[in-house]
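In this view, the complex is presented without one of its protein chains, the others remaining in place.
What follows is chain A.
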Amino acid sequence: MDNHALGKGPDADILEARRLKGDGSPWRERFFQLSLWASLAVGVVFLGSLLTYVVVEAWPRLDLRIVTNFPDIIDPSQAGAQSAIMGTIWVIAFTALYCLPVGFLTAIYLEEYAEPDRWWNRAVEINIQNLAAVPSIVYGILGLGIISRGLGFGQTVLTASLTLSLLVLPTVIIAAREAIRAVPQSIREASLALGATQWQTIWRQVLPAAVPGMATGSILALSRAIGEAAPLLLLGGLTFITFNPTGPDSPFTVLPIQIFNWISQSRAEFVSLAAAAIVILLVILLAMNSLAIWLRNRYSHRW
């Protein structure tokens, strides 16, 4: 720097020494890259071996019987998981029915109406963040104590879906808030400056722009609920059901419970059956997540 102060450039020999020689250490770069790959490999290898194991294990039973037949405790070769598949669909459909409206409206309130400097709004917000981290078994206890016994709904689709709704509600709210927040403030201002009311602004501008993001987040939240076994086991989700649910008041079983049940059987045929049910569950999850990704790519806005 002194050279600059004197009005001269750096000396020629200094320039020569600097020429094109990086002074970083390449091994450090390589080490960093290798550790990135190694971390990635742990996840991929683990997931890959798990999937391989499940598919190999399920292979003898991966046929239509798993979908068409009902559980059979005597003859594993004739057993299927239809009641569990239908139970899963019923439960998750009702979960969506309960938690999406409540979650979306809560998110709209928190983003568009709540003044963030009021203590009660902050309290609600902190509560929601914390609820998202509560272990699912706790929701199971809540469902058993209040919904199943307290309200007397018993071991039904209704109880299960209400419990799962509570479980995923915080996640749905958080995802919906993010989507609403992503709509630029300038759109709200433009709408209000044209004489639209706040509700018109939300209904006609904010929500149409936010819905793809809200849907994506909600589907991901629901696919978490599909895989939950713990809270439903606690509710006394029935493990041996040989009929499909007929309504919200109907007894039910779901795939995770059915899998749990089959794995605890001693005969090897049942383990294979459990693996086949896992494959079905994975296919359902994959389908839901693909739908979420498709929605995001198809409808997301570029501002």
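Remarks
One rule holds in what follows: a contact is a pair of C-beta atoms (placed from the backbone, for glycine too) under 8 Å apart; a residue touches a chain by one contact, two chains touch by 3 or more; residues count from 1.
One rule holds for everything that comes next: contacts and distances are computed from a predicted model.
One subunit of the complex is not drawn; among "Cytochrome c oxidase subunit 3", "Phosphate import ATP-binding protein PstB", "ATP synthase epsilon chain" or "D-ala-D-ala transporter subunit", its UniProt record names it "Phosphate import ATP-binding protein PstB". The omitted chain makes contact with just one of the residues A:V67, A:A123, A:L151 or A:A190: A:A190. Annotation: of A:A209, A:A225, A:I241 or A:A274, A:A209 touches the absent chain (contact as defined above). For chain A, the list of residues touching the undisplayed chain reads 115, 117, 184, 186-197, 200, 204-205, 209, 301, 303.
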